Structures are given as structure tokens and as C-alpha cells.
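Here the complex is missing a single protein chain, while all its other protein chains stay put.
Should a chain be cited, it is by its letter among A and B, assigned in written order, with residues numbered from 1 in that chain.
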Amino acid sequence: MPRISRRQLLHAGLGTAALGLLSGCATPGTRSVNVAPTIASVPGQKITIEYWSWLKNLQPVADIWNAANPNVQVKTVWIPGGNQGGYPKLYSALAAGGGPDLAHVEYGVIPSFMMVNGLVDLTRYGADEFAGRYDKTLWSQSSYAGGVYGIPQDSGPMATFYQPEILDKVGATAPTSWDEWAQVAAELRKAKSYMDCFPLAEAGFFTALAAQAGAQWFRADADGWIINMTDDATMKVARFFDQAIDQDLVQTDFGAYSPGWFAAAGKGEIASLTSASWGDALVKGISGGAGKWKVAAMPRWGASGFGSSYLGGSAVSVLANSRHPRESLEFAAWLTSTQQGVDAEIEHCGIGWSPATDVIGTARQQPSEFFSGQNYNQDIFAPAALEQNTQWSWWPSQQQSFNILSDGFRFKASGTSLVDTVVDAEQKIMTVFKNSGLSIRKESA
Amino acid sequence: MTTPPTRTDPAGAAAARPGRTPNTGQRGSGRRTSAVERAPWLLLAPFLALFILTFILPILAALLSSFTKVTRSGLFGEAGITSKFAGFSNYAQALADGNFVASMGRMLLFGVVQVPVMIIMATILALLLESASARWPAFFRAAYFLPYGVPGVIATILWSFMYVPGLSPLIDIAGWFGLSPDFLGPSTVLWSIANIVTWSYTGYNMLIIIAQLKAIPAEVYEAAKMDGASPVKVALAIQLPLIKPALVLTTIFSIIGTLQLFAEPQVLKTVSPAIDSQYTPNLSAYTTAFAYNDYNVAAAQAVLIALVAFALSFAFLAFTNRKSS
């Protein structure tokens, strides 16, 4: 008999222990940091802030700050670029109750991080005092529901990099409209070159062009999200590239900046590249490309839409488990909006376009030898940065939405048009919203 | 976790034990019995404790989590997040996810092709190495086994260099013959992954089969020689049936391994746009958890993966048992 009771005891003990553990096991990211009391900074105490970013060589930049701020030391940790592994790392660190003070987060995924209560609302720590230094559009892309969830770090105003010599073969120059672009592309095909790539595996490029054409896929309303991915602007872009791919006007075997692309661009098989300002550093990596490239404003969608768009671009956000939000915010502001910070970022990290209205960076005010002596930053990108879609707003689960789009785009080869994919994606994205417990409805026409 | 109850309960007996020398004498037998009774639990305790922590509890947690759902109010859940029991809706969502189901199908296709190819290759190499005609068998055996020591990630890094245009000597060599193979395209990349897996594990499976071959008694061969059986006949009629247990074992482990495929596609993803973020079931669960932040659906996916692995292993076992009986 005592044997039996011992076993029962054992089972009972095990059962309670297991239940206790499991019931404490809530789904991660369901507690909000922004209703907790703010954390006061303690002056005079030596602290260390950690910043996770995929910018290369960032520590020397932080060291400039460190030299001037002995009490607030910044340590940088490299992580893989966003969707390539950086975000999963951040999410998992957050779920584990840890993570750095600061993280590199693209504008598009700020809402996704907010969904898991991963970001600190910086208005609670005085972000407003820095607002005036930044481009209004960018500032609004990190502001949601009355809070500020990131300090703009860079942006990617778009333009077209091109090889004048190759275009000259067919008597063309950089096209100013997408219709003209298609004509030049058709001519180039006869000369065995492609005008550009269209990445089927990544939805960012398509999204940027839809935004340029004037689309506004999401907007927030009092009772939830409103989606509209099938507006005229988006459909125009989808139809345009459906046709371009069908007529073999664009290269779809590889995307820009892939090893295959570098090889093709070096051989002149790719004549141009419509991409963001940060692409300049990568274009410079094309072997034998010096002096062969120039930059022009990107083609327009006729009379409607905007002169440029944004591809990439990111903010510095304070993560939920930071114990030094105010100091982190101060460093972020120094890094992204002072002459010293921006110049150092350009020198060491090859950072994208500066988000600060008054500082574009000393190095970007001179002509570039690689780009045929053109002063392309001041001449092309600075105006482009002012011609972007100001209505555009990002939304939660942007990464999943992009994956839904690119999953559909991949089927382009087997006959599914981009138009069909976009229409289908809209439905799927609405399901995603509902599954994550958010309310969403289709824009009524 | 199991330790406290098992240890504390018979504390008195344990304290009394040491000094005594329990002879076979009848007096000692009561204490002896309890010591012998306690011993297996003591010996099992560390294993059980860790097993419960790293197998049972996570599985329970996954089950619990897979039946939970989160609802958010406000645009981002900033106005409150609540968890509640969700029935099978996470499973329904996982199964309604075309990409996840497709990843399962992809792995089945992968397994149906890759596992037999690998096992057959391993068997042939084992038979050849154990045959009389092989020269320098020790060297070859070591060469074939070597890739097993290369972690999957590193093997993939290695092979990705063999696949990427511009770096790959294979593509360069094919170019001399006017070919331009694309190892990373949508229709080929699955088999490029299969190649990496085959490369990694063939030698290992071969070694297991060799071990079994070596256990075949010499008399069996002598008898076959008397009958004048050809080497091929010896292989087919004698060696293959006798190494069946090893083949069954390696096949089951390969099936489980196939469903776990993660490192290879995840690493190859950086060079192949054809690999999406839900290419394999595991990649799918990982993406759902850490990119889409839907831990509940990810838990449902993990449970489904385990169930399929179970089902396949049992089906294969049942199949081979039926065939042999």
C-alpha cells in the first residue's frame, strides 16, 4: 500500500509542478511596456547601452559618442539584415525578456514590433523635442496612434542608376516616364541587354513603385484598419510589369545586388537600375564600373503619382526591455541628426539617405568620380527625397504581407499575373489581420 | 523534478543502510528489497528530470499553446491583448496555410527521392568496400565518412560556393561544354539541397551497414562459396536480407531527418531566391514564430510536424514488418 501512495504522490507532485510551469507560460509579447511607469534616468551613473544593427562598422561611430559621453557608453552588435535574420533574433530576444536597448528597425516593420509590444513609446521620454530636426514624412512613418516608436535613421529615396554608354547604343538616355522606359527596354533587348531586373522574390520594389504611383494600401481608422491594394495606381503598376515580363523586357532570373546581377552589370547586360540612394555604395562594387555610371531621376507614372519613392529606410527604436530609454533616445538623436553623427555614419557605415532635413552629410556634397563626376546626391537624391508619397502608411505584419506578395510573384513564370496576385494577396492579408486578432475592412469604393 | 519525491520518501531506510552489510541472511532482505526498489529510480532520476524538462514539458507547452489564441484591441493591440482557448482553430489555420502544407508535400517528395537514393548509395558503397575487389578500403571508408563530421550549416556553406554562379567551379567546368546549369533555380534547388544531405549522411549510413555486414558469420560465406554463388548473388541473396535491420533503422532516421530539414534551406536561402521563408515545415514553424510572431500557430505546426514524423516512422515499420512476416 505505501508503495501505491508514493506513486500517487509522485504523480500528483509532477502534475502540479508541470501545471504551475505551464500556466506561467503566457504567449510572448502580450504585456505592454508603455503602460508601465517610465524609467527615470540616473545622472552621474555609468551605464552601457547596446545597439543591434546591420550597419557595418558601426562601433567607430559609437566611439565618437563614447569619447564625449563617458557615462553613457554605447556598444554595437552586428545582426543580419532585417528579414534575413535580424528581426527573428530581435523577436526571439524580446520574447525571452531580453534584447538590446536600441535596435535597427525598418519603417515598414515598426507596426509589427508594436504588435508584440516590443517598442517603447518615445513621446514618454521626450522624443517631441527632436521632431523638428527630421523630415516630416519619415517622422510620420515611425509615429502611430499618438506615439513615436522610432527615430528616423536613414531613408531610401529612389532614382535610376544607368550606364549612359549602353543606353547610347540604342540612341536613348535615361527615361523620364515608365512608358519611355518600356520603349528603351524593348530596343535594348535587341542589343542583348536588359534595362533592369524585376525581383519576383521580393515585394519591396513593387510596393515602392505602387507608392510612387500614388497608392495608399493601408490607413488607420477609428474602428480598425482599412485596406485598399486594388486601387488604380497599384493596378497600373501591376499591369505594366505583367506586360514587361511577358515581353521579356526585364530580367527576372536574379535580383539587383545578387552575384549574378554584379556579373551581368559588369558585362553591360544590365543597363540601368532603379533603386534607392543607398544603392550607390553597391553599384560602386561592380567591377570595372568606374566612370560608366550616372544617376537620373526615376521614371514617372505619367502625370499622376510622385517623382520618387522610398525603398528601405529604417529607424532606431528603443526596445521594450531597455533599462535606459532616455539615454538611448539621446544617442539615437545624436547619431541620426547631427553633422558629426551623420558624417561618421557615411564614412564608416555607408548609411542611407540622412533623415535630418538640415544635414545631408559632408561627403555627399561633392561630385563623385565613380558616377562620371556627377554631384548626384545633391542634384538627384536631395530633390527626390522631397517628392515622395506622403500619404503612405505601413501596417502590422508587413513582412508576412510582403511574403504573400512575393509567393504569388514567384508563380508569374507559371502564368499567374501580378494583377491576380495582388488581388489575391489583399484577401490573404485581411485574413492575416483577422487571425492576429485585429480588425480590418476593405476600403469602400 | 522526479527526484524529491523518490528521494525523500524512504529517507529513513536510506539513512539506516550504509553501516550494514546485507548478507543473504533473511533479516536483511526487507531493507535489501527497498534498496533494490529504489535504485532504478535513483539511476533514472537525472535522465527523467531532464527528459521531462526538455521533452515532456515543451510538448505539453506546445499543445497548450496550440490551443490558445490571442485577440488584440486597437490598431496594434495597444488597447489590450487577451489570450483565450481556441479549440482547433490554430490547427485549422496551419492546415489552411498553403505554404505550410506545400512544405510538407515538398518534404515528402524530397524524402521519397533522397532517402532511397542515399540508402542505396550507402548500401552499394558498403558492399563494394566489403567485397574482395576493393583496394585501399580503409582510405575510401574514411573519405566517405568525413562529410558526416561537417555540420549541416557548414556543409551547406561549402556547397553553396559550388552552386553560386561566379564562384562555382562546377558551373565553370560545365561552361567548357557549353552548359550553364542553374543549381539555385525554382525547379532545381530542392535537388541541390538533396545533394547536400546525401553528401553529408551517405558515409554515416554506409558505416552502419558495414557494421552489420561484418556481423555476418563467416560460415554463411563459406557455404555460399561451396555452392559456387557469384559475388552479385551473394550480395543479393545473403548480404541484403541480413543487413535489413540496419537498413530499416537508417531509413527511419532518415525519414525523421527529412522532416527536420532546416539548416540547409535556411542557409541556402541567402543565395537562392527560389527558397521562400516557408520552404520546409521547420522553416515554416520558425518563420511563423519569429517573423510573423504567431507563436500559437507555430506551436500547432510543431505538433503537426511531430505527428507526421510519428506516423511515417510507424507506417514504415509496419510496412517492413508485414513484408518480413
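Assume a residue touches a chain if its C-beta (ideal position, glycine included) is under 8 Å from a C-beta of that chain, and two chains touch if they have at least 3 such contacts.
Here is the rule we use: contacts and distances are computed from a predicted model.
**Student:** The chain that is not shown, which UniProt protein name from "Ferredoxin", "Multiple sugar transport system permease protein", "Putrescine-binding periplasmic protein" or "Glutamyl-tRNA(Gln) amidotransferase subunit A" does it carry?
**Tutor:** So the chain that does not appear here would be "Multiple sugar transport system permease protein", according to UniProt.
**Student:** Determine and list the chain A residues touching the chain excluded from the picture.
**Tutor:** Residue positions of chain A that touch the missing chain: 3, 7, 21, 24-26, 28, 56, 77-78, 80-81, 84-85, 89-90, 92-93, 95-99, 257-258, 282, 285.
**Student:** Please identify, in ascending order, the residues of chain B that touch the omitted chain?
**Tutor:** 17-18, 21-24, 32, 35-44, 46-48, 50-51, 53-59, 61-62, 65, 125, 128-155, 157-162, 166-170, 172, 199, 202-204, 207-208, 210-212, 214-216, 218, 221-222, 225, 231, 245-246, 249-250, 256, 259-260, 262-263, 267, 270, 282, 285-286, 289-290, 295, 298-299, 302-303, 305-306, 309-310, 313
Assume only the chains that are shown with their structure count from here on.
**Student:** Taking the mean of the CA coordinates per chain, how far is chain A from chain B in Å?
**Tutor:** 37
**Student:** Which of the residues in chain A end up touching chain B in this complex?
**Tutor:** Listed in rising order, the residues are 6, 9-10, 13-14, 17-18, 21-22, 25-30, 32, 34, 83-84, 87-88, 91-92, 95, 111-112, 114-117, 144-145, 147, 199-202, 220, 224-225, 253-255, 258-260, 262-263, 396-397, 399-400, 403, 406-407, 410, 413, 432, 435-438.
**Student:** In the complex, go through chain B and note every residue touching chain A.
**Tutor:** Contact set of chain B toward chain A: 1-2, 4-6, 9, 52, 56-57, 60-61, 64-65, 68-72, 74-78, 81, 83, 93, 99, 164-167, 182, 185-186, 270-271, 273-274, 276-278, 286-287, 290-297.
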